[in-house]
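Note sheet for the following structure.
Apart from one protein chain that is not included, each protein chain of the complex appears where it belongs.
This part shows chain A:
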Amino acid sequence: MTVYWPRDGIQKRDGTLIGFRQGSIDIVVASVDIRVDLDNCLALLNDESQGHGRSKGAVKVLGRAHESSAPTSVTQGSSRELDISVDQRGMPTPRGDRSSYILYGSSTGHNGLQQLKLKESHSIGGSLSRQEEWSRRSKGTSSQSTADDENLSDLQLDSCRALRTLLSDSRANEIPGIQDRQDCPSIPSSPFGAMQTASAKAMSFLVSHSATLLWQSATFRQTLIRLDHLRVISDLSSSQIQLLYSMCLAVDILLGLAARHLINAHTTTLHELMKRAFSTYMIDWVDHALGWLNDWPAGLKLNTPLSDFFRTNLGMIIRTWGELFSPHMDRISSVILNQLLPRISTLGLTLALAVVHDALLLSSLHLRLCWNLTRWICLWQLESLSGLWNLFRGKRWNMLRKRTDSYEYDVDQLFVGTLFFTVSIFLLPTVVVYTALFGLVMCVVKATQRAMDVVVLCSVRGPARASG
């Protein structure tokens, strides 16, 4: 017999196999949860299939799939029920009988078929780029199955593809029993996961990292938390927990309204404060500190050329950032104070604080950049100094034994190493001082952000802790 299997595996590794059957050929479309009302599910799928106008035959139950790492044979009962064990990727595990598998659903071909060789199922998931057309004949198949193979129409495979497309998109929620893709970790949740082209990989990378970047935003996080609270209020049956969350939300909104009133009352003052905070504290003070370090303050004698280099380049970053945003501070502050904050405040004080948190994060990006640069340089220098110090003493780190051993260096090796060591050791204080400066600045920024986070956490986690 011949079993057509979807190329990217089945989602539910323990469930009922459904698909089309023609003679000795079974075409597996998907697997559904065992507990599901199969009749209803099949009826929906058949409607969908006929609605596309491409069906030939009805979707029916083919058998069962169960997750197993050990190869098993396909058993067939009197009604020719399939019983197939699948692996982590939703692919059939190697079998010992004479049945053959053919993968369908190539990304390039219309109906690209790929024969699954015996004991090869575990490698199919990793080599989905194979596009060779294999013979559909296999050893041990009967002549009847051969004839059925020839009668297998493209329409039927089209139907399978259409149904699988249906099952993979958001409408799958309407069809009961179709489990989400998180059960099968090898199948990525991104719609582009099945494609192996470079652009698809880049898109996956962007999507995943965009989510990471988005998570950095306090407003985004706070929004999700509040939506979760609303869900808790609406979903939970416990009246006590609902009351706690509701009170918390109410208090938050009241405080937000109070904050809005305050903002409206002192808009001008806050406007000036914002402008001064940005131009004075984030630009001028930092620039002044760089110049102060360059002038040998309090007997701190730094290496002059290196100090000039840091002063020039880091100062350029700071000033450029200031020149970019200072002319627009009026407009930015008016948007934030007159429109954004008052409106957000009506949704709660926590959201307003989250917006302020994000504004501080965005306005201190230049400081963060300078801190990352100096920190990277300092760490790199310290790491190289540790190796050069070993060379200075005539030792070397033994990777095998994880210890420092004596080593006989050549004269030129000693010369080069000593040269670099001496230069690095004399330049280290300059690098450390500039790193410390930006470390201190970042400490202040993070402390401010952390203070806001504490207020937000207290109001958010209070009812969560009370509810246990």
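Criterion: contacts are C-beta pairs under 8 Å (C-beta built on N, C-alpha and C of every residue); 3 or more make two chains touch, one makes a residue touch a chain; residues count from 1.
Operating definition for what follows: contacts and distances are computed from a predicted model.
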Considering the UniProt annotation of the chain absent from this complex, which name among "Glucosidase II alpha subunit", "Macrophage erythroblast attacher", "Phosphatidylinositol N-acetylglucosaminyltransferase subunit C" or "Lipid desaturase domain-containing protein" applies?
-> "Phosphatidylinositol N-acetylglucosaminyltransferase subunit C"
Of A:270, A:416, A:433 or A:452, the residue that touches the missing chain is A:416
Write the list of chain A residues that the hidden chain touches.
-> 296, 301-305, 391-395, 406, 408-412, 414-419, 421-423, 426-427
